[in-house]
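Yeah, one chain of the complex is gone here, protein chain that is, but the others are all in their spots.
So that you can tell them apart, the chains are marked A, B and C in the order they are listed, and the count of residues begins at 1 in each.
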């Protein structure tokens, strides 16, 4: 029988979570950005930052790329990205098309009533598939921000048809082994209706598109109090779970650090995931956070460490005993069985694993002790000072 | 071209909404019941009340029956129900099994970890199908209240399997032309997880069960701010919308009168429904309300009248003009086009339709002017006084 | 400098949380009750159960009483209660009037449009004050369930006046040292408006009533995502926090076990409370839970143990260091400083404290090992079997 330390060590060996390139750049709320001197202003800097996070944590070997910001010239930017992969030892992760930034997308991208604009948007998806192939990146992460702000303003049924068409066209372009992950979100930036509002809609789109389409669960994209782990269980059963965008929130899609508001929820999600070994293997773990106040790189290190901790707690659950208690409806004992793993202090075991791996025991302290932050603040500070707040 | 009055008149001719037998009996909250002297205490009285509502409104020819309360002896109660149908000119509507009241269902009915209890629950569903066949009632309305109160207490994936099995077994028993409608609800009476929590889960169950299974939308069974009309549009597209349980609420599943809190939402739901003529035809309109304070029969009359009014507004929408404005993304004009039908005062046209049909112009006033309420209060008052509050 | 174990030990010595007498009786949802053979059916049995919980946990020396159910004959029941206090070594805790169960309260109790009914309700409050005095119970816990279900049905401003009058009349009857705690709740059992809906309304009522009136915070009586610990901070500052009704929930006022859904929230509430030593001293900790599925006594033992654990975590926060980090806006370090106490596994220290106190190390195991449950199931089972489910 394995000790807790061994169980955790083996679990962390296999644990990886992808960083978002946009998480290293200045971002903010609609009321403005608080500009950070260390924010990355180029894709090269984002790779450098990701490499630093991975060097400290050992769990973030890939970097999600945003096509519009990281490959603005499309597939012709691929060689430059490949050079960065080589240089930093970080692989390109999921490829994220952008369907919200062009002025043409005011009334929608792939759901726009204009056939011409829909075509422009679909073409961007096809280009993104091509980029992913060139980068040998498995996953295309599709977030469709389309929607409407007022009842009656748009035809919901027509837009469902257009969604179906665009997803099918994109799927048709996928090479074997490639996947498309369809994200859902119930609100923001459209306020009355969002075309892909929940997991049910995303699943129907994936089913219609084809066997390489899956659902992407962003933990912040739910109604308050929605039971996310139950959705995970259903998607696993349907062999339709493609991956996660992890973050946390109190009210809306606040893009806060994973587990910072409700750590027990993340633990429960991992518990459901671990119920299905083959499903877990197919599930991409990605971070999608936007840090407006915390230092960008510190926040990423904290995020990866927190994910490690919560995952380590989840692997400690005595699943066999739990299944027995559930079968006998011994509710309170089952609950305590689950929860005792949550209360176990995994930090010493994780420190031991880090020592063993040659990683710093306290990655945040190691980051502060290094000269990395100081160095990049100097290098990037002036450029960042030039960027301005977005409101007004 | 038809006048508004003609359009409304034709729409109301075809409009029917089913009354719930349990809506005439004393009900309450977990804190107690306020007992009404006119509450029905037998199925015969419920038929009488439904007939009174239909006589006043002309739109409620059917009565939903609850198996446990209206046919406690199963199919052997069918002849008695048929006699009541004859006597009151009201047909039996949807048949509602009960999966929540037996003590055995403490840890679930069709999702109970005990195979024996699951079997008992499935048998009740099969008996209910048989009852529906005997009564020539098309629809079986399935509300599964199963769930759990605490993380870890139950295995969500196992319970999905059991749900799938029970639904398939029930579907297998359906005669041609019969349908089963699967309801969903995200909370209450189970608090941590509800086995059929949303339309996505209900749809997967229906698909797995077979072609005669559909989804039942209860307007109160959603998260706050959820866009219900969008769900309706998706279900219509999937040919999976079976019917509605109408009611309203502010916070939870409050079972208030339709349109009493948010009338514009009901109008928008009717707008989406009217987008799909064949879908509309397959969609059962049912009321599921629980009046703790309003007079039971008055509340039902008010409910049917409100439904008529909101439906009448929705049929006035100039759909052709609206489609054109949507196609050109003339957002504000499209919104005003939709909304101008909502602001149209349909009450005079409805009064005209009632006159034409020989119905009272003001059904609530007619009810008060009649001796019906006085009579049943006398007949039933003593029995009701004996019933007591439920708490403590 | 104290060790964590010493800090926890001292904190638990001073920690007490009050049990609710109604938490030992059969309760349920509006859909029915699942009857437990061990449920208490008399106040004597509730005292016995509370004594058992206290014997196992060492932290629940008082029992909140519900006037209508525990002292149905008012002050003349006091001697019987005093005898139970003596017999079981459990003191009467807060006194809870009942303003929701009488049929007269259909349209409100102290907010009823009928002056006569308002007077009846106020008299019940005055009787409850008298009972509290006779029992030397400091706190009257006032939950006013009044409200309305439909816009327009009642005059909100008039009902504010009536609330003010009733609270002032009750305050006038308080003896020196007595307190009245005013609870708030935004929904249920009234659905459109609840007369005391939030802490702002409760505070205005308390201020108007007089200096012995305080606000009672029930953790389940908030909107989703509401920041309860911030409300606690404001009430502490205003010297207006009287106490807590602890429980947890996912969606509505689910009355689940403390910390079972969001344990981090409870920790944060304790953190704010511990910021204000004098405030903490005046704050009554009470449990208000309604266990429909868990064993009543097991659930109470689990609740007290969980409260001990979360409180023990909160006392470990390095407040001095945290204040310094906050002052310097070192956000991430401040967050980690707070959270590291949450991740500390306090269970060994609590077990040590229990050993030291002569309490069982694992109170739940001790309860199961004892013959208490078996004995009361035998004694009470038959009576409980006779009680029936409340719906229909």
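Note that in this section a contact is a pair of C-beta atoms (placed from the backbone, for glycine too) under 8 Å apart; a residue touches a chain by one contact, two chains touch by 3 or more.
Predicted, not measured: the structure shown is a model, and the values here were computed from it.
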(request) Quick one: jot down which shown chains the absent chain touches. (result) A, B, C
(message) Which candidate, C:85, C:335 or C:379, sits in contact with the chain we can't see?
(response) C:335
(message) In the whole complex, not just what's shown, which of B:105, B:251 or B:311 touches the removed chain?
(response) B:251
(message) For the chain not shown, which residue from B:9, B:133, B:260 or B:308 touches it across the whole complex?
(response) B:260
(request) May I ask which residue of A:106, A:136 or A:355 touches the chain that does not appear here? (result) A:106
(request) Taking the full complex into account, find the residue in A:14, A:83, A:252 or A:365 that is in contact with the omitted chain. (result) A:252
(message) In the complete complex, the non-displayed chain touches which residues of chain B?
(response) 224-225, 227, 250-251, 260-264, 293-295, 298-299, 302, 309, 331-332, 335-336, 343-345, 347, 364
(request) Just the residue numbers, please: which parts of chain A touch the chain that's not shown? (result) 22, 25, 27-32, 34-35, 66, 68-69, 100-101, 103, 106-107, 145, 149-151, 186-189, 191-192, 224, 249-252, 254, 256-257, 260-261, 292-294, 389-392
(message) In the complete complex, the non-displayed chain touches which residues of chain C?
(response) 106-107, 112-114, 148-158, 160, 186-187, 192-193, 197-201, 203-204, 223-227, 229-231, 233-234, 236-238, 264, 268, 271-272, 275-276, 322-323, 326-329, 331-332, 334-335, 337-339
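By definition in this document, only the chains that are shown with their structure count from here on.
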(request) Using the touch definition up top, find the fewest steps from chain A to chain C. (result) 1
(message) How big is the rotation relating chain A to chain B when the fit is done on Cα atoms? Please round to the nearest 5 degrees.
(response) 180
(message) Looking only at residue numbers at the chain B/chain C interface, is the share used by both copies over half or under half? Answer same or different.
(response) same
(request) Report the inter-chain centroid distance for chain A and chain B in whole angstrom, where each centroid is the mean of the CA atoms. (result) 40
(message) Can you list every residue of chain C that touches 2 or more other chains, as numbers and ranges?
(response) 224, 250-251, 260-261, 293-294
